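Note that this complex is displayed minus one protein chain, with the remaining chains in position.
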Amino acid sequence: MVSPLLFIIGPLGTAFLMILLNRRLVSLILALAVTLALGILALSWLPLTLQAAQPMVVASIPAPLGIPLSLDALGAGMAIIVALSALLVILYSSTYLRNDHAPVTYYAVVMLLLMASFGLVLTRDLFNLFVFFEILCISSYILVAWEQNSSALEASFKYMVLGSIGSTFMLVAIALAYRAAGSLAMADIAKAFSQANRGEVIVAAVLFLFGMGVEAAIFPVNTWLPDAHSSAPSSISALLSGFVIELSLVVLFRLGGTVFAQIHLLPVLQSIAIAGILVGEFSAFAQHEVKRTLAYSSIAQVGLMLFALSLGSPEGAQAGLLQLLMHAAAKSTLFLVAGYFILRTGSRFMEDYKGLGRRMPLSGLFFGLAALSLIGVPPFFGFFTKWGILQAAVNLGGTIAWIGITSILLGTTLEAIYLFRIFQILYAKGENDQVAEMEWPAVTAVALFVLVVVFGYFLLPVLTPVAGAAANALTNLF
Amino acid sequence: MRKLIGLLLLGAFAFYLVSLMPSVFSPQSRDHLETVGKPIIESAEQVSGSANVVTAIVVQYRGLDTLGEVTVLFVSALGVALLASSLKDRVFRSMFADDDGGFILQTGGRILLPFIVLIGVYIVAHGHLSPGGGFPGGVLIATAIFILLLTGQVSAMPHGLLNLLETLAGLGFIGLGALGFMGDNPSFLTNVLPKGQFMTLFSAGFIPFIYAMVGIKVASELTTVVSSLTEEGDAGTPKENHR
Partner (left out) sequence: MISVPQVLYITSFLLILIGLYGVLTQRNLIRIVIALNVADSGINLLLVTLGYVDGGRVPIFTPGVQGAHMVDPVPQALVLTSIVIGFGVTALMLTLVMRIFAQRGTIDASRLRGLKW
């Protein structure tokens, strides 16, 4: 009996096994095997979820009494992104973390992060969502503190305080929802909230979106992100920037579109998104550390995705989800390559990377390709996704949409300047003579991410219907 | 300045909530349930066989939450062990480094120890009949071990054994849940074991077994947390093999 439950039990059981066996190599192989298996499983279910009108629902006790898990196109798509990025990042970690102090714990915590990520998109129960959200947060706190230097510890503490305030708010929102609906199933709450007192729904929505927004790094509550993503190990930054914040964004958005559908959140979310784009790009422009630049760029990219999703049109949501896939691949590449720059030079600052591009030709090439795609230069995937978002915004029209378009274009210009600046340093005349290229597992992992970024256009005929179905699932609670 | 901003923010928040009070917390007095709790109370005997409805919910109806809860404990125990392992200056330990607790605490601890463990086991075993269950029972057992650490009768915990117990209990939880796939209605966490006589010790199918797993897990994880904060040296993290 194969069921979506495997996505939760699989990684969890693997984490227990890793700690039980306590061998670095065994953990590595287990992690690779499980992520690969789950990725293939999710891929094989994708056609099913596209054809079926009703998604696969699993629950030992049906909905309002028990906790249902449901696999729809959005869940399957996110599961593929999560499992495959995790697979590549783990492959990269095998050499990047070779001399680490606690490799088994590392892989086990990554497995639990995966379990929580899958759980967040599968569950249809509000409190269960909270539980998975907490597992996601706690594993992220630990991974952010991984390097155990004072900046990592302080970043992790800051992240924990904000995250705990967020989960406090989320629990109040859940209490309000239970009070209104007498049930924790999302479908029941959505029904109750559609008839409930408007003020009550607004309070619950604001509290919930604040809680989820902390993890999704939405504009006013994103202050933890630059510290956390830049002081975590680069493999973890890739995971956190690659799918954790996007996943939280998707979950936030699905709840906004279904449970809190009574109040019209979209204009508010659009404004927040525009603010996020501008703040992110301007801050990224002013940074001198490579990973801080990338982290601020993630804030801007989350803003971009949020803008696309909050346009409220199916094509906007579709473009936003494609942008999510592109960003997962491109930003992972950038973080993973930047990790080796830091490893080889021992410096977080960009000015120390002079001439690295010539010493590490593949890394330089990968970094350049991913950066071009992130900016949105024509032949690359990023161009088509950004174009889709702009088109959707133009079709919608209206003041906010045009302000958004202007900000996106301005942001893109800034993004092009600061990413080109890094590129320029990489190929400048410089002293870094004795640095070696990345080891082959890392090269393989990054190359596979780059493949998605470069040849994404050719995947569009396959990806577009999936994104369409997933966009449809964003506003429907099956 | 921080205080002022904090006060202003909270003031706004509080005002918002209080202005809603009449609608949200209307002074209706409820004398019957209209929530999902009502069908659960009605079906608990037949579905789970557990006299304690809260236990039935925790283990069976919302068993996935409990699995998540156990995972939260597991991951934070991992985190504590990881972060505490390189504490050079054992802040916590220095509080009673040279202090074995004195004669009274030592003797009292030694006498109380078996009783505390016994009560812990009792609470775990009666989770389906009375308030309690795996979580409080596990905490009690861990308390007994904490007394041993406090009185200096034990200075280092066998971390290998704790890890073994913790992970095996976790796998046991998953395994007991997976038994549900063998039932008529195959699914995770379906209670397929015989339910026995309602309101007796040997009843409720797999619930006492799952609670036993939770109890073992909670006890060993709390012990890991406490001991990795108090022990000297690098005993906090399991010795990992780097090959």
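The first chain written gets the first letter, and so on, giving A and B; residue counts start at 1 in each chain.
Assume a contact is a pair of C-beta atoms (placed from the backbone, for glycine too) under 8 Å apart; a residue touches a chain by one contact, two chains touch by 3 or more.
No experiment lies behind these values; they were computed from the predicted model shown.
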{"item": "Visible chains that the absent chain touches, using the contact criterion stated earlier", "value": "A, B"}
{"item": "Among A:I142, A:L372 or A:A401, the residue in touch with the chain that has been omitted", "value": "A:I142"}
{"item": "Hidden-chain contact residue, picked from the options A:L12, A:L143, A:M160 or A:V250", "value": "A:M160"}
{"item": "For subunit A, residues in touch with the removed chain", "value": "127, 131, 134, 138, 141-142, 145, 148-151, 153-158, 160-161, 164-165, 167-168, 171-172, 174-175, 178-179, 184, 223, 227"}
{"item": "For subunit B, residues in touch with the removed chain", "value": "2-3, 5-7, 9-10, 13-14, 17, 21, 25, 27, 29-33, 35-37, 40-41, 44-45, 51-54, 56-58, 61-62, 65-66, 68-69, 72-73, 75-77, 79-80, 83-84, 87-89, 91-92, 129-131, 135, 198-199, 225, 229"}
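In the analysis below, only the chains that are shown with their structure count from here on.
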{"item": "Cα-centroid distance, subunit A relative to subunit B, in whole angstrom", "value": "31"}
{"item": "Subunit A - residues contacting subunit B, complex", "value": "1, 3, 5, 8-9, 12-13, 15-17, 19-20, 22-25, 58-61, 64-67, 69, 101-105, 108-109, 112, 115, 119, 123, 125, 127-128, 131-132, 134-135, 138-139, 141-142, 145, 148, 176, 178-179, 182-185, 188, 197, 199-200, 203"}
{"item": "Subunit B to subunit A touching residues, read off their complex", "value": "16-17, 19-20, 23-24, 34-37, 39-40, 43, 47, 60-65, 67-69, 71-72, 74-76, 78-79, 81-83, 85-86, 163-164, 166-168, 170-171, 174, 177-178, 180-181, 185-190, 237-238, 240-243"}
